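A single protein chain has been omitted; all remaining protein chains appear in their positions.
So, chain A:
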Amino acid sequence: MRAVVGTDAMLLVRALRDPTSVLDLDADGWTALLTIARAEQLAGTLAHRLHGLAVPPAVAATLADARQIAEHARRTALWEATVVARVLLPLGVTVVLLKGTAYAASGLAAGQGRSIGDCDILVPREALETVETALIAAGWEWVKPDPYDDAYYRRWMHELPPLIHRERDRMIDVHHTILPLTARPKPDAAALIADAVPLGNGLSVLSPTDMIVHAAAHLFADGDLAGGLRNLWDIRCLIEEFGKDRLADRAAHHGLTAPVARAVRLAEALFGDGRTTDHLFRRRLLARDGWGRAIRPATRLGFYVRSHWLRMPPAMLARHLWVKWRRGAPARG
């Protein structure tokens, strides 16, 4: 297996796609696989995929740790959603869970072993102010008290500036749509909320097709593909569970045909039997070596520049980078 080691994250993709492929790994191959999985926030997912296979004892112990860590993440995320529900549901606002918390709360395969960071929710834009006031009254505080950042978020972003709870130390991202207002596609936020599926506890999740559209928009129409393999794995699991019926129509409705098509192509190429396409994206998604290091700096930089290009019209981008540069802070990725 030495040929695979030291190349890129294809080692991890192969293990997720075909779990029995790990059985031919030697010690160095295992070491590289586990390191890449941790670096890509997919160790818990890998541990679930490989559960039940005869792996070396040292590997089994690390995979058991990864399952424990993921279980803790799941419990913490669901508790955070419960607390958020207690604060927001009395307001009569529809609260839609997004991303990891939504997958965990609805028991989807995409949530199995997944790492979950912030609590992401979607609320109607007209309820933003009420929601913000209620969260602050209940102990959440601003993470970034910088006036430029704050004004930037409020004017141009699809979410409030991040809030953190002062006792539980957990972040919440309150979205009112799924892409920055400066991005060219304009998803139909009202339809996302109108078609959301109630979970039975007062909270909702996006409809199956909107879940896939959101994951694809997040990965390919926003951001620089950091952590992209995990997002692509989410998409692969959602497609497997829900199918692709009406997905193209819904993507078109939100103006996200191209990113959704790319997500389907890449998920099928990397995690299924699809043919190899989107070479540059693939190169970026797999840019991780067996030591867990970020590799291919030029490709990474290219996607970093692209993320800003997608997010802002050129004049605005220039102004934003100028402000950020003068402050000596790194531009927001």
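Things to note:
Please note the rule applied: a residue touches a chain if its C-beta (ideal position, glycine included) is under 8 Å from a C-beta of that chain, and two chains touch if they have at least 3 such contacts; residues count from 1.
In this text, contacts and distances are computed from a predicted model.
Missing chain, UniProt protein name, picked from "tRNA modification GTPase MnmE", "HprK-related kinase A", "Sarcosine oxidase subunit beta family protein" or "Sulfate ABC transporter permease subunit CysW": "HprK-related kinase A".
Checked against the full complex, the candidates A:L23, A:A58 or A:I136 give a single residue touching the omitted chain, namely A:A58. Considering A:R38, A:R114 or A:H214, the position touching the chain not shown turns out to be A:R38 (whole complex). Residue-wise, the contact with the chain that is not shown comes from A:A27, picked out of A:A27, A:L91 or A:A252. As for the chain not pictured, it touches chain A at residues 27, 30-31, 34-35, 38-39, 56, 58-59, 61-62, 65, 68-69, 72, 75, 291-293.
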